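With one protein chain withheld, the remaining protein chains of the complex are depicted in position.
All chains are identified by letter, namely A and B, in their written order; residue positions are counted from 1 within each chain.
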Amino acid sequence: MRLAARGVRFAILAVVAVFFVVPLLWLVLAPTKSDAGLVTSHPLAFGSLHQVVLAWQHLDAFSDHLYRAWIGNSLLYAVSATAIVLATAVPAGYGLAFGRFPGRRAVLSLTLVVMIMPAAALVLPIFLELDALHLIGSSLSVILPFAFYPFGVYLAYIYYATALPSGVLDAARLDGCGEWSTFRHVALPLAKPVVALVLFFSFVADWNNFFLPYAVLADSKQYPIQVGLSDLLSSTPSFNPAVGGGGQQVNIFRPELALATLLAVIPVAIVFMLSQRALVRGLVGGGVKE
Amino acid sequence: MIQRRLWPVLVVVALAVAGCSTSSRGGSGPAGSPTSRTVGGDITIWVDSVRLPAAQAYAKAHPNVHANIVTFDGDGNGATTLQTKIQLWNRTGKGWPDVIFSEQVNDPVWMAQKPFDFAAPVKDLIPAELLSQWPAPSTAQCTINGTQYCVQDNLAQVVLWVNKKLMDQFGYTVPTTWQQWAALGDKVAREHPGYIVGNIGDSFSHWIYLWGNQCPLQQLRGSTLLINPADAHCTRAASMLDPLVQNGTVPPLSVFTPDFAKKYGGAEDKILLMPGPAWYAQALFDQTLHIPAKQITAAAPLQWESETPVTTGQVGGGPWIISRHSTNLATAADFVIWATTVYNPTGSESRPGYPAYAPLATTWLKAQATNPYFAADPTPALQGAASQIWSGWNLVTFPDQPVWSNTVVTQLVAGKSLSSLLGPLGNALAQAAQAAGYAVTQQ
Partner (left out) sequence: MRATRNRGTRGGPGPLFLAPYLPFLLVFGVLPMIYAVGLAFTDGAGGWAGFRNFTRTTGDYRFLPAFRHILLYTSVWLGLLVVLVVGLALLLHGRANRVSATFRFLFYIPGALAGASSVLVWLFMLDPSVSPGSFLLRHVLGSELFVQSIAPGKLPFIFAMIAFWTGAGGWIVVMYGALNTIPQDLEEAARIDGAGPVTIALRLKLPLLRKWIAYMAILSFATGTQLFVEPQLVNQASLGLVPDTWSSNQLAYQMAFRYGDFNAAAAISVDLLAIGLVAAVVIVTRTGLFRADD
């Protein structure tokens, strides 16, 4: 009976895993085939590495290495913003969890409310704010809004509130440590899991964010990769053929689009690998009990 | 400790400064004097993928011009890309390109008006002796409130494309009227199922079948827009098309989708006839659908019974627009002139469309007459149709292609008849027109 139950459990999980994994498998294999090959051969068949090289050459040639610029922009925006997020969210989470000053609950509530506010609703006023500060057109118009990550603050707050018993901090204080020292010598080293989590979530959110850069960036050379992908989609014959015909010189077809998408995922995948332990252990519990 | 806290900030500031490049360099050419003949310096050109070779060729032929060429979607299929971009540039006061090519013929209409105010009048930029060589209807489409704001790249009159080889093989004669065409479609469905005589799934199919048949869905009467889908011209065209859509000889698929290519193109070679614009020529049949050579030619546009004058529709004919804000107008104008009156490569690189500039058209037609791809000389049909575009369909400030796609094509795919969709189409067009500020009338 037990075995049958486990078998059923495994079967369900396996079917669900197929749903999650097969599209990715297709994505990895698609650049190995030519456009015609995608249609004629089996969807999960492997084509040739030569085709991948060809696809990359076409992709790179698009609009004078624009693809590289897009990836570079995404890295710039995500790394800068995440650095700021870590510097602001971890201390803020700590302060919210253990502080007892007036206004603490107000900040916490505001953070929560802003989190559920449609980000899109905020983009328009943020655009107007950035315009008033004459920042439209610079990278800061993307980095600064990205650096505001209330979810990161909330994560840090929950982590500190639940995982760090205040007894540890009291002990440090009894030893004569001031608040900053307590934070630096006790709370911060113990924050590794949440730092990894916030870093991961912030980086991924910034990397995948579409609406804000779409709205505030006019120059396609400044686009991050997600907006760039939509630009690629709309500028190429396969998906948006010109009224006027032709355009075959642009050479971006489905394998190139698949390659563009695949390469755009790699940095996030790397960050994911590095944050694996913290993620698998989950948000709460796990190592802190030790 | 200070170092620890500041380090990320320092990194961020450093990165931000490094990334803080100014978004556009002003042209270093002569400041705005339109009659200055000094060509050189920087210009930014926005083109779609089809006009990209023209821009690249210009840059190559003019080494003293530093051309920043940006490929975009061309505002194709009724996109609103340019409207959002121009709004953004207007708001920030910088970033406008010097020249834009648009696939939407009606783009100059809103570009010339507030709040966009983007287009520069061409009168001072392009010599009158050149401007006079564009056909009057083409110039009229670029004239808004009495001033000309653009020049068209190509003429896009609808003709009847014929697969001569297949027609001869099946023993059919090329139809000259819509009625003959419909009867043929009926015959083809019975005798050679799988073959098609047209398609109706493109975002511009209404320009082929309804514009050409004088259906008043976009007719300006002063500042009022006439949208009357109940007009006899519309209903009779729809009734003619309904059975053909049903029996599969006029499928609701777009010619540009991989699905269409798979079913009817290249290897299958199932296109018998195709009412379509002049630029279908090699661009569609050869380069997109890979129909083998010596099969395709063009015939005169279809006539409704024996009604005269023969009118046909128009699909595109993209305008070149020069920016009012350009700081290098001389070079911008020079490029536009070059792209429309000089650029005419031969062979596989040749212009896909029938040039709007008449002298260039003559050269282009001569080359097409002897183009080995075609089964017979398509130029008489192309030339003849150029003057037959119905003038009762006017350019407006809102895109009607998405309305057609969204209201009609999706329902055709679901199996509804075109006749039943005329009403909803009219309503949807009226809503779009009103949202764009037009007063709409049905009579």
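The criterion applied here is as follows: a residue touches a chain if its C-beta (ideal position, glycine included) is under 8 Å from a C-beta of that chain, and two chains touch if they have at least 3 such contacts.
This one's a predicted model, so the numbers in the text were calculated from it and none came from an experiment.
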{"item": "From B:203, B:249, B:314 or B:388, residue that would touch the chain that is not displayed", "value": "B:203"}
{"item": "Contact partner of the left-out chain, one of A:55, A:136, A:191 or A:264", "value": "A:264"}
{"item": "Contact set of chain B toward the excluded chain (per top definition)", "value": "73, 76-80, 83-84, 87-88, 115, 201-203, 252-254, 256-259, 262, 401-402, 405-406, 409-410, 413-414, 431, 435"}
{"item": "Chain A residues touching the omitted chain (full complex)", "value": "5-6, 9-10, 12-13, 16-17, 19-27, 30, 38-39, 43-44, 84, 87-89, 91-92, 94-96, 98-104, 107, 110-111, 113-122, 124-129, 144-145, 147-148, 150, 153, 161-162, 169, 173, 177-183, 204, 207-211, 215, 226-227, 229-230, 233-234, 239-241, 254, 257-258, 260-261, 264-265, 268-269, 272, 279-286"}
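Definition applied: only the chains that are shown with their structure count from here on.
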{"item": "Between chain B and chain A, distance of the C-alpha-averaged centres to the nearest whole Å", "value": "38"}
{"item": "In the complex, chain B residues that touch chain A", "value": "1, 4-5, 8-9, 11-12, 15-16, 18-20, 22-24, 48-53, 69-74, 76-77, 79, 81, 85, 88-89, 91-92, 94-95, 103, 153-154, 204, 256, 258, 262, 279-284, 287-288, 315-316, 318, 352-353"}
{"item": "Touch list for chain A against partner chain B, complex", "value": "39, 62-64, 73, 76, 79-80, 83-84, 86-87, 131, 136-140, 143, 147, 180, 184, 218-220, 222, 231, 234-238, 240-250, 254"}
